[in-house]
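Please read through the structure below; I'll follow up with questions.
All protein chains but one are shown in place.
Our next item is chain A:
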Amino acid sequence: MKREHITDHLILILGAVFMIAPVIVAFMTSTHDAVSVYRNGLQMTWGGHFSDTYSAVLTEAGGFTKEVTGFTMLKNSMILGLGFAIGKIIISMLAAYAIVYFRFPLASFCFWVIFATLLLPLEVRILPSYEIVQGLGMMNSYSGLIVPLIASATGTFYFRQFFKSVPDELVEAARIDGAGPIKFFIDILVPLSKTMIAAIFIIMFVYGWNQYLWPTLITTDETFFTLVRGMRQILQVWIGAQIPETNQAMALAVLAMLPPVIVVIVFQSWFVKGLVESEK
């Protein structure tokens, strides 16, 4: 029994080390200067250039046009992540509300059509999506980044399942209490869905934050670059005697990791609650 206990821990520790090692390498490398990284490769030790690298990354304008700082990219990523997550939650909640609570013709057909779009991820429909956004003149704008992505079959599905588990009596009690559809949604359904909203928020925020392909297509103006995208830009600069600032790229990677990690840590208890139980 005791021995099994130790083995269990060993396995878990090994797993944890395996997962965290690349992050440590990235962080350690980011504390060295560009030259030593270029000469010696990735680093496992503390290099002492922490504040230099990070302040340079955040405040100095980089990229091809030298117009965008790390802060701007952080802000862009934040807008994309939040807009993406919040937009998806609003749209999918409303869609699920319609599907679950209103009798309209072909309701379940509509649901399955929405559900079937899971088979068509962004990568599959990227050309037509691009065409439309371009045709609407939404290139290089936040709405162009966010709006085309906020329809969510996953979110609609989760909210539908959740709404279906809300007892009918609650709806009936609310009807007798004189709450119409909008009142019921705002006063009762939204507060009840709190944990579910938190869970979806985490998933969608991280998903939105890590978007790469879509921002690459939609934004050509560097002031709209996101962190995930900007990272690559740093390594692309090969002008004259410049060497790639690998340390800065690593620093950006570390920075890019932080907000999702914070979101997950803050919301994790809600996350589990939202997916496994409901407050009823």
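We take it that a contact is a pair of C-beta atoms (placed from the backbone, for glycine too) under 8 Å apart; a residue touches a chain by one contact, two chains touch by 3 or more; residues count from 1.
Everything that follows uses one rule, which is that contacts and distances are computed from a predicted model.
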item: Hidden chain of the complex, named as in its UniProt record, picked from "Cell shape-determining protein MreC", "Urease accessory protein", "GXGXG domain-containing protein" or "Glycerol-3-phosphate transporter ATP-binding subunit"; value: "Glycerol-3-phosphate transporter ATP-binding subunit"
item: Touch with the omitted chain, as defined above, among A:I6, A:I176 or A:I265; value: A:I176
item: Touching the absent chain when the full complex is considered, from A:L58, A:I188 or A:V206; value: A:I188
item: Footprint left on chain A by the chain that the document does not show; value: 167, 169-170, 172-179, 183, 187-188, 191-192, 194, 279-280
